[in-house]
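Below is one structure, written out as structure tokens, with a few remarks after it.
In this view, the complex is presented without one of its protein chains, the others remaining in place.
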Amino acid sequence: MLKLTGIGKRFGGLTALQGISFEIVPGSITGIIGPNGAGKTTLFNIATGIYPPSEGAVLLDGKDISNWPPEKRAYLGLVRTFQNIELFGKMTVLENVMVGLHTQSKSGIFACALRMPWQMSEERRIREEARKWLEFVGIPELENVEAGTLSFGKGRLLEIARAMALKPKLLLMDEPAAGLNSSETADLADLIKRIRDLRVTVGLVEHDMDLVMDICDSLVVLNLGTMLATGTPREIQDNPAVVTAYLGEAE
Amino acid sequence: MKSDKLKFLLFAVVVLAIPLFIPKGYLTNVLIFVGINSMLALGLNLLLGYAGQISLGQAAFFGLGAYGSGVLNTQYVINPWLAMALVAVGVAAFAFAIGFPVLRLKGHYLAMATLGVGVIAYISFNETVDLTGGPSGLSGIENLSIGSFVFDSDIKNYYLVWSFALVSILLAMNMVNSRFGRGLRAIHDSEVAARVMGVNARLMKVQVFALSAFISAIAGSLYCHVMTFISPTSFSFPVSIELLTMVVIGGLGSVFGSVLGALLLTLLPEMLRAFQDMDIIVYGLLLISMTIYLPGGLVRGIPALFRKIVPARGSHA
Amino acid sequence: MKKLITVALVSFFVFCMASAAMAAAPIKIGALFSVTGPASFLGEPERNTAQMVVDEINRVGGIKGRKIELIAYDTGGDSTKAVQLANKLIKNDQVVAIIGPSTSGETMAVIPVVEKAQVPLISCAAAIKITEPVKPWVFKTAQNDSLAVARIYEQLKKERRTKIALLTVSDGFGASGREQLKAQASRYGIQIVADDTYGPKDTDMTAQLTKIRGVHPQAIICWGTNPGPAVIARNAKQLGINIPLYMSHGVSSKKFIELAGDAAEGIRLPTGKVLVADLLPKNDKQKKSLQSFIKDYQHHYRTEGDHFGGHAWDAVMLLRYAIERGGDNPAAIRKQLEATRNFAGIGGVFNYAARDHAGLTKDAFVLVEVKKKNWTLVK
Partner (left out) sequence: MEFLKETMQFVISGLATGAIYALIGLSFAIIYNSTGIINFAQGEFVMLGGVITIFCITAFKLPILIAVAVAILGTTAVGVVFERLAIRPLKNATPLALIIITIGASILIRGLVMLLWGKDTQALPAFSGNDPIEVAGATMLPQHIWIFGVTLLVIAGNRFFFHHTITGKAMRACSFNRKAANLVGISVGRMVLLSFGISAALGSLAGVIIAPLTMTAYDVGVMLGLKGFCAAIMGGMGSGLGTVLGGLILGTLESLGAGWISSGYKDAIAFLILLLILFIRPQGLFKKGETERV
């Protein structure tokens, strides 16, 4: 599905990433872990096109998309959520999800202003579709609430609903469990599994090890901008280099 | 949705009925300009309030519309309605073209660039004397007409201008509550998230820039045919600032806020006349205090104030 | 008995006259002046003067016993506002005539309004196109630019200076002057070798003057209003330019000398006679009007009355005499204004006619030169 080959990124003189190569297999849940400052979010930003890599290539289904802008990648079914949830705060919950259906609708500026009949029916369609996704994440009752007023947990769910509305092939989630309590985290694990059951490949940056070990099929470990290890959760758990990176040099 | 339609209908009825209830004369004349300013404010609000992109050069498009129609009307034989359409499309195309480099900028750089566009347009109006008459202005523009019906009185012009304003308002309301409008508002709230959702932020910003130029140009054409005389000072930097003020005071991201802002700022000099030379001071004070105490603009501030007062009364009862 | 009848009769007459006086509503005259904004240097003295003259007329009993009410609005130099306020004066205040606006741009914007409403307008702005072609309801008191240009060109011709450079401000005043300067040049055998402009808010014109110096003209004519020309005078001195420098009547006040300082020495400009009232010969027709204006203005506002205030003085006086002759009906006022002959005002001796609504000849201007920080007549 998503293949990264030799990705490197420098900001000015600072090297944030170097020589990152791995692949996210279709239908899997792949976790990307590593201590703070390992470059996980930077990697996601490169994968989704928020900025281009300094070197290396990003391939999606074999296609080189390294220099594509995010909006173009979205049409290929690549979408993400954000660490600090990026909702459209002044829009309603339903409208947020409807933006997620942007790639599946096509009314332009004129059709919208003139209320063409086919635009009206398209509007009805995406409205229904959006409601479906709110139900999927379990917040249908909030549809008319302004998104900016949601609690952190609910906001997270909305962000996932919005991303799912895009009918992604690959969903990248940046620390979805951050700021959630344990019962919310459990619900999240359940939700991610349901997402996978819809045949959506998931990439996950996460600090919550229990969650990662529970749901991930394979893991990629980053440290200080380089790849430390890849493998199944079990392999990673037993990898001494990973343990050292996380716990510091053993005495 | 439904309530929006109702609001619009109500508003349209009020607008169409107003001339029947106000004393004939000067007020009708002022309300014509409220209509023109409403269109201008609406155009800017689509850009600023919905897409979150500032423009300090809005007067340029207004002026291009006015001079386009004015020059075509005085120096060439062309149907003024056709001219109006051609000019508006031309101005929109111009905005579309400069939109790509201009709207790549953000924040105060964008403010500066749009201001620059405004200054350059203003200087061009002044310097192309053969075409525009330069600083002395362009006179002899005809009133608009349909067949033998000439829009030559205040009341006729009132209905002319406000029908355009109402159509613009309706189209704008349609647009902001649809795929395109949602895209714009998404860009405003979080450009990065919007792009990740497949919203082509760059293109959309440029499109709405062109649309706002289009509306401003139509307003300009109407202005030149209503006034029958135009000169560059009506399209200078302070005019852009005044438009910005209308939008902010009326309410960012609100179609009716634009109208309210236009109404208030067009009538304000009237209300401040009692202060004589002090009016400029009162104007400045209003700008500051409104921004501090009514940041959502009048369109949100008044209902909020109302809600504050009404429950207070209810709790006593 | 006889006595009683007399008393009754007298009291009856007194009663009648009193009620007649009470019934005589004031005559409403509208005024649009740009009291604030970039043209406030015009609008402020104009408003002050108009108010002063109206008060003076009312003090001596008004026009045939009726008081004048002056309704003056500030346009801020904005032509949209000028149009709105002209409408207000006509429709709400129902004035019989309008004085102003102060600038040519505003006047051109207001013309369609007054023409349609058929209310006489006496503009205080200078551009020639205000009254050319003649519009039935539009008159003006400010001298045409063309007259000022003619005054300068006559002098240049006399001194056999044929190559000149223009430096005009890029606003309505400068543009109108520039048009006239170019139009009349060939008639006087004058060749324009440089034609430059500057912005109203520019602070340094050495670039333009350097360029002008490079083409070696025999005189420079600068058309603008303060402070631009003062800056130009100083820049010219800085660059060591010592050919004659002519200014327009736009700077004909002491203010210019004050701003330009030493650099003002030797500068010439055409001006209305108000600047040099004391230097005029006793038999000058305008001398009486000029001296009374200067005295009154000094008395009311403790500062010197200028050329611009003079435009408003003339406008109010012209209206006064027109109303005295024909009553306060707008059409009658228009007719009587057109019939004005030999009115010696501040701006000149006015002779309006059906085909001339500007009413002045180039005698309205005198050419003055700054010498020792004061005006002297150029002979």
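A, B and C label the chains in the order they appear, each numbered from 1.
Quick note on the criterion: a residue touches a chain if its C-beta (ideal position, glycine included) is under 8 Å from a C-beta of that chain, and two chains touch if they have at least 3 such contacts.
All figures in this text were calculated on a predicted structure; none of them were measured in a lab.
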item: Touch criterion as defined above, residue of B:12, B:192, B:267 or B:302 at the omitted chain; value: B:192
item: Residue in contact with the excluded chain [from B:203, B:267 or B:280]; value: B:280
item: Among B:85, B:112 or B:302, the residue in touch with the chain that has been omitted; value: B:112
item: Selected residue (touches chain absent from view) among B:244, B:264 or B:298; value: B:244
item: Candidates C:55, C:159 or C:204 - the one touching the absent chain; value: C:204
item: Interface with the unshown chain - residue positions in chain C; value: 36, 38, 40-41, 44, 170, 196-199, 201, 203-204, 206-208, 210-211, 214, 226-227, 230-231, 234, 237-240, 255, 258-259, 261-263
item: Where the unshown chain meets chain B, residue by residue; value: 48, 54, 101-102, 104-105, 107-109, 111-113, 115-117, 119-120, 123-124, 126-127, 192, 237, 241, 244-245, 248, 252, 277-278, 280-281, 283-288, 291-292, 295
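Simple rule for what comes next: only the chains that are shown with their structure count from here on.
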item: Category of the chain touch graph - line, ring, star, complete, other; value: line
item: Geometric centre: closest chain by C-alpha means; value: B
item: Most heavily contacting chain pair (counted by C-beta pairs in contact); value: A-B
item: Chain whose average C-alpha position is farthest from chain C's own; value: A
item: Centroid spacing, where centroids are CA-atom means, of chain A and chain C in whole angstrom; value: 74
item: Junction residues of chain B, two or more chains touched; value: none
item: Chain B - residues contacting chain A, complex; value: 171-172, 174-175, 178-183, 185-186, 188-190, 192-201, 207-208, 211, 253
item: Residue ranges of chain A in contact with chain B within the complex; value: 48, 50, 69-71, 74-75, 79-80, 82, 86-91, 95, 98-100, 102-103, 105-109, 112-115, 119, 122-123, 126, 162-163, 166
item: Partner chain B, residues of chain C touching it in the complex; value: 35-36, 73-74, 76-81, 83-84, 87-88, 91-92, 104-105, 108-109, 111-112, 116, 127, 129, 170-172, 174-176, 179
